[in-house]
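Note that this complex is displayed minus one protein chain, with the remaining chains in position.
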Amino acid sequence: MAEVWEASKMIELTIDGKKVTAKEGDTILKVARENNIYIPALCYLEGVSSFGGCRVCLVEIKGSPRVFASCVTPVAEGMEIITNSERLKRYRKWAVELLLSERPHVCSVCVANGSCELQQLATDLGVDHLRVEREWTNYELDLTHERFAYDPNRCILCTRCIRICDEIEGVHTIDLMLRGKNSKVIFDLNDKWGFAESCTSCGKCSAVCPVGALYVKGKPHSESKRKELASFVTSRRSEKTIG
Amino acid sequence: MPDAGAQQAGLKADRRLMLLEAAIRKYQYRKDALLEVLHTAQELYGYLDRDLLIHISKLLRLPPSHVYGVATFYNLFKLKKPGTHVVTVCMGTACYVKGAEDLVLAVEREFNVKRGGTTADGKLSLFVTRCIGACAMAPNAIVDGETIGKATPEVVLKKIRAIMEAEKD
Amino acid sequence: MAKVRLATVWLSGCSGCHMSFLDQDEKLLELAGKIELVYSPIADIKDFPENVDITLVEGAVGNEEQLELLKKIRKNTKMLIALGDCAVNGNVTALRNSLNNSVEEVLERAYVENATIKQNAPTNVPRLLKRVLALNEVVKVDFYIPGCPPPANLINYVLNELLEGRVPPLEGRFKYG
Partner (left out) sequence: MKPDELRSLAQKEAEARKSYRYRINVCCSSGCMPFGALKVLSAFKDAVKEFGVEGECYVARTGCIGTCSIAPAVLIEPGDYLYQNVTPDRAKEIVKEHIVNGRPVKSMLYGNEAYFKKQLRIVLRNAGKIDPLRIEDYIAVGGYYALLKALTRMTPEGVIEEVALSGLKGRGGAGFLTGLKWRYVARATGSPKYVIANLDEGDPGVFANRTLAEADPHAIIEGMAIAAYAVGASKGYIYVRSEYPLAVETLKKAIEAARSMGLLGEKIFETAFSFDIELRLGAGAFVAGEETAILASIEGRRAMPRPRPPYPAQSGLWGKPTLINNVETLANIPVILLKGSEWFASIGAKNCTGTKCFSLTGKVNNPGLIEVPMGITLREVVFEIGGGVPPGRRFKAVQVGGPSGGFLPEQLLDLPIDYESLTKAGAIMGSGGIVVLDDTSCMVDTAKFFTEFCVDESCGKCVPCRVGLYKLYKILDGFTRGEGSLEDLQKVEELCEFIKEASLCGLGQTAPNPTLTTLRYFRDEYVAHILEKKCSAGKCFKNGGGVGGE
């Protein structure tokens, strides 16, 4: 343990003009949150590996014309980070709008209405309408599991469930099939959930689903959801990833 | 000796299975050899059905969902049995510019098959591919392995008709 | 100063947005002092008038009659507001878009399969569109008030701001969906 602490150098940088100290190797998002600077994020889940797919947590770094996903970009000495420019707001809005238009997200008939992270982001970012045509996909609802349900029509492919199933529960029942716009979250060999042999029915996937795609049957969604993992899980994970 | 899991997975203990398992041994059951193993399996069996995928996932000790995810990510792997005859139309840039779409439409219309699909009687599959690299001879169509360069709908249809006729005899 | 000519329209929706509009209660009286209601489902006016300043449209576009009406509204209105989620994005009304069936099959399902009495689809009504459309898929929309339904005080806030000549920012003030 002591070695680990010695190995992590402390560095200084600024986020939105505020000077902060951070551990070298930490991500921008982690440092920002530690310093109570809010960067919206969607596919990010503390305690499992970062995915970098939703592009909601984008930030600018002075000196670069590019934008960076803060959940996967490590901090560096003297970095000047901007988390809330007009450009970033524009991009985040597009990301959320595109997700809302990708599948039929009809909040009023969704189990997650009121506790949905995508809905909350849309509200925060002022997504009051969609500029692009909506897709009305018609994936079959999977109600075969005795405790859980899966509605692919609400899935935003954030892969939180896949990562937690693999990295925390350690079974890797869930993965993606196909690719691009046809990607779909599957259990085992694209089996119905109730028949997926490797599933331990632990429920972690439904607990971290940011939307109403995976949920516990017969229980208010707001009660079965967790945005963060238990601290003993997250602290162990972060130690592991330091080296 | 075929792996005991094979029978469990419903695979016949034949020569194909022997060759597949030999290939897996050659790769020392390494997880990173999954793509190579899938290539071999498809060469041997023509397509990757469920039993085959289960068997591979067991031998390589990979989660089934991982194997399925990989097999469906790459276009080349087929999870459904293709038709007896296969027509592939190149839809690379050069071919598209020179009218490959017309070739596809012609085959679709005449044989009542959609691109990527197989006729109801399982006789003919129509695939489109992204560039076979014979751009100078665009547009190209491949009928049962034979490339037709500077193809026209008439030539391609004639070729397919001939093959289907020969089949009947 | 002339009163602002306001219209409210009910297309394919549950009328919940209009209920919410009426839920402004005593504030409606305040509003009444500033506006003239020139067209509304709660007023018996047959034709959509000309020279309307603001039109609140509830509901999505589900049939041919509504399609024509919306185009007329756009032509005759300075500021067109999509009121509520059906107007904004289709919402529940558009759920039938997920059924890739023909309009006939949709009608069959609603009026025959799921009906207990009088099992037949209506015939002498406007034809359904193949696909339910949000307002902005048909015409230009000037302002959106999302919500299912939008709360009365949000409607009131937006209308008052607009009457004062301001375009209110909505970030964080509404609930999406």
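Each chain carries a letter (A, B and C) given by its place in the written order, and its residues are counted from 1.
By our rule, a residue touches a chain if its C-beta (ideal position, glycine included) is under 8 Å from a C-beta of that chain, and two chains touch if they have at least 3 such contacts.
Note that the structure is predicted; figures quoted are calculated from it, not measured.
Taking the complete complex into account, the chain left out of view touches A, B.
The omitted chain makes contact with just one of the residues A:I11, A:V31 or A:C54: A:C54.
For chain A, the residues in touch with the chain missing from this view are 51-55, 58, 66-67, 69, 72-74, 90-91, 94-95, 98-99, 101-102, 131-133, 157, 176, 178-183. For chain B, the residues in touch with the chain missing from this view are 30-36, 38-39, 66, 69-70, 73-77, 91-98, 129-138, 140, 146-149.
Simple rule for what comes next: only the chains that are shown with their structure count from here on.
Judged by the touch criterion defined above, the protein chains link up one after another in an open path, with no loop closing it. Computed from the mean C-alpha positions, the centre of chain B lies at a distance of 51 Å from the centre of chain C.
Of all residues in chain C, those touching chain A in their complex are 82, 85, 88-92, 94-95, 97-100, 131, 134, 136-137, 141, 144-146, 148, 169-172, 174-177. Those residues of chain A that touch chain B in the shared complex are 166, 171-179, 186-190, 198. Listing the residues of chain B that touch chain A in their complex gives 50, 53-54, 63-69, 72-73.
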